[in-house]
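Here the complex is missing a single protein chain, while all its other protein chains stay put.
Here is chain A:
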Amino acid sequence: MTAQPLLQVDALAAGYFGMPVVRGLSLTVGAGEVVALLGPNGAGKSTTLRAISRLQPAMAGTIRFRDEDITSLKPQAVARKGLVHMSDRRGIFHGLSVEEHFRLGDGGKSLDLGTAFAYFPALEPLRHRRAGLLSGGEQQMLGLARALARRPSVLIVDELSLGLAPVIVEQLLPVVRRYATDSQAGVLLVEQHIHLALEIGDRGLVLSHGDLVLEESAEAMRADRQLIMSSYLGEGPQSGKRSAAAG
């Protein structure tokens, strides 16, 4: 897309207790681009996201964000620079009310409640309710609204669809697409709903057992289901390369 990607990961290795789960992973996310990170359970998708947001140390490789090496920064510093990681726990706090979530700004300034409600009007009547009392869909809306209100230049999202009805997922994902296009931000999306993710995405990456097995344009992946199938099931050119589960 652009000459210089917003997020550039090179030869990343990350894992737990000294065992790498992801090895030699390289990826880029450009401005205005939505990249879908796909793969079966235990492929290392969430680990990759955690390593990018520095919640977990990288065992090897570098992570560059807007031309700056962030590989050794603290997670809170990365977050304040505008790389927002919305984890599968949705980034919300059950004890805080909807409104309080937007007063809990980063860097001491409140977030723009108006923008958030513009994205998700359904949240407006719930502003004084505690987040713990919201339904799963409402919580996810709140989490996404808050993530977007922070105006990230790169947004990484872990399983937006987790535990939600497909109808709601179909509402949420286009919002992510719109944000990327409107504000020329990069989005890295981990998703189980492959077809939904590829509909809004520009490119798709498939991880399997910690290795990148496929990198294609979303269009091509949508067109050829066999491509994804073989990358998930390991029947492609990579077959038999790795049998032991790593993650």
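By definition in this document, a residue touches a chain if its C-beta (ideal position, glycine included) is under 8 Å from a C-beta of that chain, and two chains touch if they have at least 3 such contacts; residues count from 1.
The working rule: contacts and distances are computed from a predicted model.
Asks: Considering the UniProt annotation of the chain absent from this complex, which name among "Beta-ketoacyl synthase chain length factor", "Phenylalanine--tRNA ligase alpha subunit", "ABC transporter permease" or "Spore germination protein GerKA" applies?
Replies: Of "Beta-ketoacyl synthase chain length factor", "Phenylalanine--tRNA ligase alpha subunit", "ABC transporter permease" or "Spore germination protein GerKA", the absent chain's UniProt record names it "ABC transporter permease".
Asks: Pick from A:K45, A:H85 or A:H193: which residue touches the chain that isn't shown?
Replies: A:H85
Asks: Hey, which of A:L55, A:L162, A:V175 or A:L227 is the one touching the hidden chain?
Replies: Only one of A:L55, A:L162, A:V175 or A:L227 touches the chain omitted from view, namely A:L55.
Asks: With the missing chain put back, which residues of chain A would touch it? List them for me.
Replies: 53, 55, 74-76, 79-80, 84-87, 89, 91-96, 100, 103-108
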